[in-house]
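A single protein chain has been omitted from the complex, and every remaining protein chain is retained in its original position.
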Amino acid sequence: CCPPGADPAGAGYPTVTVNGFFHADAIFFAQDAANAAVVGDAQDVADFRRARLSAKGEVAENVSYFMEYDFAFPGRPSFMDVYVDVADLASIGNVRIGQFRTPFGMDAMTSVKELTFLERALPTAFAPFRQIGIELYDTALDERATWAVAGYRFPTNVFGNASGDSGYGCATRETLLLYDGPCNHTLHLGGGFTYNQPSGNSAILRSTPEVGFSQLDFNSTVFPVPFFVDTGTLAAENFQVMNVELAGSRGPAVAQAEFYFATIDQLNGTQARFHGAYAQVSYVLTGEYRPYLKNQGVYGRFTPHTNYGKAGIGGWEIAGRYSYLDLNDADLAPVGAPPGFAAGGALQDLTFGLNWRLNANTEFQFNYIHAFLDRPAGDNSDADILAARAQVDF
Amino acid sequence: CCPPGADPAGAGYPTVTVNGFFHADAIFFAQDAANAAVVGDAQDVADFRRARLSAKGEVAENVSYFMEYDFAFPGRPSFMDVYVDVADLASIGNVRIGQFRTPFGMDAMTSVKELTFLERALPTAFAPFRQIGIELYDTALDERATWAVAGYRFPTNVFGNASGDSGYGCATRETLLLYDGPCNHTLHLGGGFTYNQPSGNSAILRSTPEVGFSQLDFNSTVFPVPFFVDTGTLAAENFQVMNVELAGSRGPAVAQAEFYFATIDQLNGTQARFHGAYAQVSYVLTGEYRPYLKNQGVYGRFTPHTNYGKAGIGGWEIAGRYSYLDLNDADLAPVGAPPGFAAGGALQDLTFGLNWRLNANTEFQFNYIHAFLDRPAGDNSDADILAARAQVDF
Partner (left out) sequence: CCPPGADPAGAGYPTVTVNGFFHADAIFFAQDAANAAVVGDAQDVADFRRARLSAKGEVAENVSYFMEYDFAFPGRPSFMDVYVDVADLASIGNVRIGQFRTPFGMDAMTSVKELTFLERALPTAFAPFRQIGIELYDTALDERATWAVAGYRFPTNVFGNASGDSGYGCATRETLLLYDGPCNHTLHLGGGFTYNQPSGNSAILRSTPEVGFSQLDFNSTVFPVPFFVDTGTLAAENFQVMNVELAGSRGPAVAQAEFYFATIDQLNGTQARFHGAYAQVSYVLTGEYRPYLKNQGVYGRFTPHTNYGKAGIGGWEIAGRYSYLDLNDADLAPVGAPPGFAAGGALQDLTFGLNWRLNANTEFQFNYIHAFLDRPAGDNSDADILAARAQVDF
């Protein structure tokens, strides 16, 4: 008689862990008259920037899963990382299927729970970020290097769906840990490339000044934080970006920089070119350090020596960043705009940050941002932004 | 060499517990002709009034969190209590940051899982309820008193967000346990005040007859339960309410009453005044009692001596309530209405309730409500409402 099949319960699988975190933010704007005229009156905001719950675990020795939803993002809830991982498939590497952050950019690959500032730097606007598809990835050289390549449908909406007879993309990122000394002494080099053929031949590049919502909030009629730079909708054949990463750390100090160069081949035959970059430094005053995460090729969070409470003051960190995003190009041709209308704008941000980590899982962050904006319709406008965040994760 | 920081994993933090509950309701209406004419034809409804999942836990000895979403409320899911608590901050008290029920009103502070009736009393329409902000709170006098004060953005939407250059509020509630005798013999006195400057200078007060949805259901085109009283949108400078609470218990009997007085300073310079109150009594036939929760200043649930099943019949409770909400005022000036149009209406409800608690976490509730409505457009109309609920919580 035929046996019925293995007993899955005996193996201790599947496992499940519930995790989550939220970012409760308060943002205050002070714009000069030129800035209010060109981008509109930015409202002061108190909001949940992110609020996520996830389940993760293993269903077998070599298969794991992750399901994460954001209840604060447009979509409410939006699909975040929702995928299954099969380890060591045919000795090539690990395979990931579902929606995930496509491998491109050091800042984009850093978890939002471990960012030095409230938001990623301006050039993150170039990254394809979360899409539905398939990825191959692994470490190499005894965990001194990482590689990843992904193919996906593009663009994927906030529910993890993509449709259309066209609409595909690919992205790749490679990193190398050049130096790996004692006491958090590291030197990191990385680079990436992405090619995207958007379904509907429609592309748009834009960014807020490193605060607030970064995506279209289609459930609200009022969008509280305006985009400071914005190409408008472009009729695009494809959209390509390359970037280079350079970073290093020594004890409680970390420095990190990236440069991005993007091209959009427009349906009218011309190519528009954009670029952006950032450089940031941070220093933990209380002496803890942000470790280098070898399997991800990014720096992580620091954990206080002593928690805030009767025994201590927690951990304190200061940080500074310069970033810019230049979306001006003479060949830029937004749909419905006159030819040669280089309307995207160029934005520079200077940010000073103060982070108070009460314990491993609670952090209060404070950012002061000065934004310099150049747009054809309003040159040389300025805005000052104060932003505070309470973060707890579990 | 610098040490890396503490190991968070060793401390047993963070902890996480998943909780939830739902309310499955069936509501049947019988309106007289005048009532149907003035508020519209109320449809019979079967629905999930509330359906919540939450994660809560501690991330350190002195820091805890709560994340709760409601999948049945408008917003689907809506943000409920989403906050981080830091205990004993600088010896002042506990600090709460995020979205929470602002401290105002004994009925509003009672958990919906422990309500005597299906819904809170009519004057709850005056409470600011959940907003995003910061709260200080603690107990005093050896847990015989509680105090709480909160500042917040107002109004906060169902996703926990608020924006606008104006739009702030504050609320406070203080309670005192005057008598704390044996065998659930208690006497409670309390009071509160709230001041709110709505963003957009827009305020509205309204209520259904203590059944069904109590908030704008913007995802449905058909709103099944009509508002019986409704001021319409008011152009308002500010909105203030004060209330007093008096309650007591003796064994299985509980009595509770509140009075509310509200003023709205309208942009036209006039002040509109409203008031409301309720008084309710309940008695557990099977002898269990609702304990007084000292740290919250409210009465909780009763737990049956024997569960329903082979061994017993569970716990049975009867209850009665009178409540009213008077939204008429000669100075009321809804936007777009002629001056002096006192259109809010006055509503009185008589409710009889029967609660069958099968075990600590399962309850069937039955309410019969007779609603008396006076509105300018239709005086002296009546409606009879039968409502049943299945509740399970975990």
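Note that the chains take the letters A and B in the order they are written out, and that residue 1 is the start of every chain.
Everything below uses one rule, namely that a residue touches a chain if its C-beta (ideal position, glycine included) is under 8 Å from a C-beta of that chain, and two chains touch if they have at least 3 such contacts.
Fair warning: this is a prediction, and the values are worked out from it, not measured in the lab.
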Report summary line: Of the candidates B:N94, B:N201, B:Q296 or B:N359, the residue in contact with the absent chain is B:N359
Query raised in the report: Which residue among B:D32, B:D47 or B:E61 touches the omitted chain?
Result: B:D47
Query raised in the report: Which is it among A:G93, A:G133 or A:G344 that touches the chain not included here?
Result: A:G133
Query - Residues belonging to chain B that touch the chain removed from view - result: 18-20, 22, 24, 41, 43-48, 51, 53, 71-72, 76-77, 182-184, 219-220, 222, 224, 251-252, 287-289, 291, 302-309, 315, 358-362, 390, 392-394
Query raised in the report: On chain A, what residues meet the omitted chain?
Result: 1-8, 13-16, 18, 55, 57, 59-63, 65, 67, 69, 75-77, 79, 82-84, 86, 97-99, 132-133, 152-153, 156-157, 159-165
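The rule we apply is simple: only the chains that are shown with their structure count from here on.
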Query - Distance from the mean Cα position of chain B to that of chain A, given in whole angstrom - result: 39
